[in-house]
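A short write-up of the structure that comes next.
A single protein chain has been omitted from the complex, and every remaining protein chain is retained in its original position.
Going by the order they are written in, the chains are A and B; count residues from 1 in each one.
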Amino acid sequence: MLHNIALLSTVTVLAVLEQAYFAVQVITFRRKFKISPPITSGPPEFERIFRAQANCSEYFPIFLSLLWVAGVFSHQVLAAFCGVIYLYARYQYFRGYMHSAERRLGPMYFSTGVLCILIGLSMVGLLVHFVRNF
Amino acid sequence: MLHNIALLSTVTVLAVLEQAYFAVQVITFRRKFKISPPITSGPPEFERIFRAQANCSEYFPIFLSLLWVAGVFSHQVLAAFCGVIYLYARYQYFRGYMHSAERRLGPMYFSTGVLCILIGLSMVGLLVHFVRNF
Partner (left out) sequence: MLHNIALLSTVTVLAVLEQAYFAVQVITFRRKFKISPPITSGPPEFERIFRAQANCSEYFPIFLSLLWVAGVFSHQVLAAFCGVIYLYARYQYFRGYMHSAERRLGPMYFSTGVLCILIGLSMVGLLVHFVRNF
């Protein structure tokens, strides 16, 4: 049974490593601008990177939920592939947001598109399951 | 085995769609009040809706954890039913918070009650499992 979730688990670990990378970037900027916790405001560069990380953290459980439902009920390899693309888009989002608020928009729309594909895969997979069983 | 988690997966996708609805509301209010990211402060109406969404995001993984443990170890249909009620309470919470901070309280207490039921179902399910197996 584990082979049905091994790729999903691998993408999950990759997603955690990406969140760790984002967290390290925030810590680096905190030190650079001397902004110690619990303070979360500062120069625009810091506020952008702080929001970038907060946004990625907020979407982390949403992404994993869809990755797993899509992977289990629809197609593991396809879901895991979408997962890797999503993580790449999130990396571009973070790097873009570091530069300017405008540069986050392209990767943001793209990552939302990947989530929509995962929602579609999940819904189709669940629908097929219910139709077959009832 | 998939039939043991199909309803839980369905509620999970519904929860994601609700989070998407909340996110779209925040974007709508950002445009209405011309508050571009990374700014998160503004008029009370905006700050309320921003906090409403942040609170729902914070409880999203907590809710899913309980939904799944309760559904797998106790009773899938009961857990999924509680899940749908919780999502409805969260919708009322969000709409109430948009109107005033006071109006969030009723649905907030109600949604906390539903989470307590899911905690109870999880604990009873796990206890029965451990008693049976040891």
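Here is the rule we use: a contact is a pair of C-beta atoms (placed from the backbone, for glycine too) under 8 Å apart; a residue touches a chain by one contact, two chains touch by 3 or more.
Here the structure is a predicted model, which is why all the values come from computation and not from measurement.
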Touch assignment to the omitted chain, from A:Pro61, A:Pro107 or A:Gly125, lands on A:Pro61
Contact footprint on chain A, counting only the chain that is left out: 1-3, 5-6, 9-10, 12-13, 15-17, 19, 36-40, 54, 57, 60-61, 64
Just checking the interface: what residues of chain B touch the absent partner chain? 1, 44, 47-48, 50-52, 58, 61-62, 65-66, 69, 72-73, 97, 101, 104, 119, 122-123, 126, 129-130, 133
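Assume only the chains that are shown with their structure count from here on.
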Quick check: superposing chain A onto chain B on C-alpha atoms, how many degrees is the rotation, to the nearest 5? 120
If you average the Cα atoms of chain A and of chain B to get two centres, how far apart are those centres in Å? 19
